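For reference, the structure discussed in these notes is given below.
Here the complex is missing a single protein chain, while all its other protein chains stay put.
Up next is chain A:
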Amino acid sequence: MRFERSHTRKAVALAVVSSLVLFTAACGGGDDGSKGNTGSAGGALEGRGPIKFATGKDTSGNLTSQVAAWNSQHPDEKVEITELPESADQQRNQLISNAQIKSTEFSVLNLDVVWTAEFAANRWVTQLPEDQFPDLGKLLPSTVATGKYRDKLYAVPVTSDGGLLYYRKDLLDKAGLKPPTTWPEMIAACAKVKALPEGKAINCYAGQFEKYEGLTVNFSEAVNSAGGVVVGDDGKPNVDTPEALAGLTALAEGFKTGFIPKAAITYTEEPGRRAFQDGNLLFHRNWPYVYALANKTDGSSKIAGKFGVAPLPGLNGPGVSTLGGHNYAISEFTPNKATAADFIKFMSSEERQKANVEKTSQAPTWASLYDDAALNKQFPYLAPLKASIGSAKSRPQVVKYGDVTTAIQDAAYNTLKPNGTDPKTALKDLQTKLSSLITQ
């Protein structure tokens, strides 16, 4: 028995060792093929044929009809939609995995506005010659800026997004007030509404303050609305300023004085929307999608028809929204770049954008659509939204965006949470961190 056992063990050990050697040899040799240079000249977009369009889960339900319109006109260059998960993080991961193996699977990529720099710097998307996209001038300039990396165009904006101030029109009317345009006005308005018998239990204001991307958006809005910047026009971070301090302090004071309810530190878009819909909030900062949901008369919203929208208030003047939205880019590795470019032009055209906004209420990037009388009647928030997007600032356009947004969230969250740090120290630390992360 003893012999047999050691014998077997030896055989096992040998099998293990020799196979390990084989495996290491195999994996050692596998990775070196990626050294070849695939620099993109950004010139010719060539190649035609059927392509695949990678996009996040289409919650609007209208994308198929948009693509069908293209397919009926281009039978030889059909576009197939590949739906990625709903979560932005997972979309990004999947697009990156595909790019890292230089897959030709996807041709047109639907990118969140904050991914442009990362995808461009990694040469995962092709540089687009601006002269081939003559309609760029008719899009809102702030949205076009999100498609650029180092002044070169990599993506074309198709949908946009901007923050809006939702307010309880019924309560403001009762108190004889107009929607506030500044932060102090908003505080005063809330005090007046709270003096009314109907407004006794209502909370004043909430945005998105949970530690996630929404906090970066809300922090940037507070800083920008107070006249500060997170990253300046020269591409350098500049948050250790009196303006940025005033912006962050306003939020921190809001939490301290109860102007912002304590629970708002856990709010993402949805819990905030629910609080507003349940009639627990007088003012609420959120995206345009809330409008349709809060107006539903099926009982899910207690405030249908009782609210209005206005541009975000600033500290002492009009507020500055943070820009959201999606841009379409062409994968560096697709053989059919000409088709992809045509498809992007098609999707960003006035006709398609109009068709899309009519069906989905997604904010268009085509400037003149915001002045369309029929659309304005259908979506009364278009006018404030145009003001919001028109003056909106994009988040830092940096390659290491993930690290930058984490640093911002750390600073903002640690200040706003109960017994948080002093805003001045937080901004000073943030400046140091951002400076080491953004070295362009």
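Rule of thumb we're sticking to: a contact is a pair of C-beta atoms (placed from the backbone, for glycine too) under 8 Å apart; a residue touches a chain by one contact, two chains touch by 3 or more; residues count from 1.
One rule holds for everything that comes next: contacts and distances are computed from a predicted model.
Q: Can you match the unshown chain of the complex to its UniProt protein name from these: "Cation:proton antiporter", "Polyketide synthase", "Sugar ABC transporter permease" or "Aspartyl/glutamyl-tRNA(Asn/Gln) amidotransferase subunit C"?
A: "Sugar ABC transporter permease"
Q: Per the definition of touch given earlier, which of A:Y149, A:W183 or A:F307 contacts the omitted chain?
A: Within the whole complex, the residue contacting the unshown chain is A:Y149.
Q: Which is it among A:T266, A:S300, A:S368 or A:T425 that touches the chain not included here?
A: Here the residue in touch with the unshown chain is A:T266.
Q: Quick one: say which of A:T64, A:N93 or A:T425 touches the chain that got left out.
A: A:N93
Q: Spell out the interface residues on chain A facing the chain that's missing from view.
A: 3-4, 7-8, 10-12, 14-16, 18-20, 22-24, 27-28, 31, 34-35, 37, 39, 89, 93, 96, 100, 121-123, 149-150, 210-212, 262-263, 265-266, 271, 274-275, 399-400, 402-403, 406, 409-410, 417-418, 439-440
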